[in-house]
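Missing here is one protein chain; the remaining ones are kept as they sit in the complex.
Coming up: chain A.
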Amino acid sequence: MDALIAASARALAAGDALGALKRVALRDDPPALALRGIAMAQLGEHARARDLLRRAARAFGPHEEVARARCVLAEAEVALAMRDLGGPPRVLATVSSTLDKHGDRANALHARLVAARRFLLLGRLPDAAATLEAVDPRGLPPALAAVAELTAAELALRTLRSGPAQAALARAHQAAYRAGIPSLIAEVAEARAALDRPAARRLAGGTAQALRLDEIEALLAGGALVLDACRRGLATAGAWQPLARRPILFALARSLAQAWPQDAERDALIATAFRTRRPDETHRARLRVEIGRLRALVRDMAGIEATPRGFVLQPRAACEVVVLAPPIDGEQASLVALLADGAAWSTSALALALGTSQRTVQRAVAELEAAGQVRGIGQSRARRWLAAPLVDFTTILLLPASLPGA
């Protein structure tokens, strides 16, 4: 709490990062290091910011527990902005409980939000949901409330619940306006626009109809049996049978669903599932085996009956069969549609689901990554692919004030 620290913090609070730096640029005491780190982060110099915040956290004395926890929190937020997700998650939990113990509620909640966003970026949706549940958005400062609601909205979207997502985005919109941070308002608007974009196509009788997320949700909640070629599986009345890891069964199911209410010819089924134009007796035998496997998997949703020409799908309770396809055709669109569940996929799992080679998937994700539509985490064999985040939080504006007594 000395004069230049106070002056520098005042400049930082007013958004004048350069003015803040000017006042403490030559000082190496812990509060000055923390301020320099936060100012550098606001200027986009993430690596330098991280280094300064680390040094500040180390330099604070044993009595200055709160100041140190705030530095660690700021560092975690900078790491999040750098998309460096390697740190252990328990650090943020410790920081949160330390800040709670010392009555710094806003920053303690902030630490939990950073943890939840980290889980979301890692594709660990259940962990993200559990962490977010512990955050009570009432009484939060508006900027933090907006981030909490955005996180909740993304979680809801990933699990195809557009109603809660809409509601969370509406609350995020209000909170962002109350916070008066233009970039946060823009992020919320961007996320709301994403809700209105076509997320899939409904194929019926040779025509395609673009569907928005809420329409997909209504379709899934309705009485139809839905073959979802985006997430690769069969859905009806809340039940979900994934077929992402069973590419042959999925190809058969898709052919049957597209042919419904007619039957699908044996040779056509063989051509799509086994990729051969000259079927012989062995292929017919294999087809019987695979149809038997599919029948067993989807028994509760639909029956599969043999007809003179081939096989026909007979939904149990559902009145109709609907095929949902990715909004545009092609390998890349199928990849993006698969990743829309928010989970982390390995290249081999993607290749298995799409029925293509790993090399093809690698080429496709490389192009998508360059276009910013997917992102990779982890290195070499541990590398996993996730959808681009729905909203790129304006992270740096929310860094806590890492000052003693601030």
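To be clear about the criterion, a residue touches a chain if its C-beta (ideal position, glycine included) is under 8 Å from a C-beta of that chain, and two chains touch if they have at least 3 such contacts; residues count from 1.
Definition applied: contacts and distances are computed from a predicted model.
Per the UniProt record, the absent chain's protein name among "NADP-reducing hydrogenase subunit HndC", "L-arabinose transport system permease protein AraQ", "Glutamine cyclotransferase" or "Chemotaxis protein CheW" is "Glutamine cyclotransferase". Considering the full assembly, A:H102 is the residue among A:R58, A:R83 or A:H102 that touches the omitted chain. Only one of A:A7, A:L43 or A:A271 touches the chain withheld from this view, namely A:A7. One of A:V66, A:I185 or A:A235 touches the chain omitted from the figure, and that residue is A:V66.
Of the residues in chain A, those that touch the hidden partner chain are 1-4, 6-7, 10, 23, 27, 29, 61, 63-67, 102-103, 404-406.
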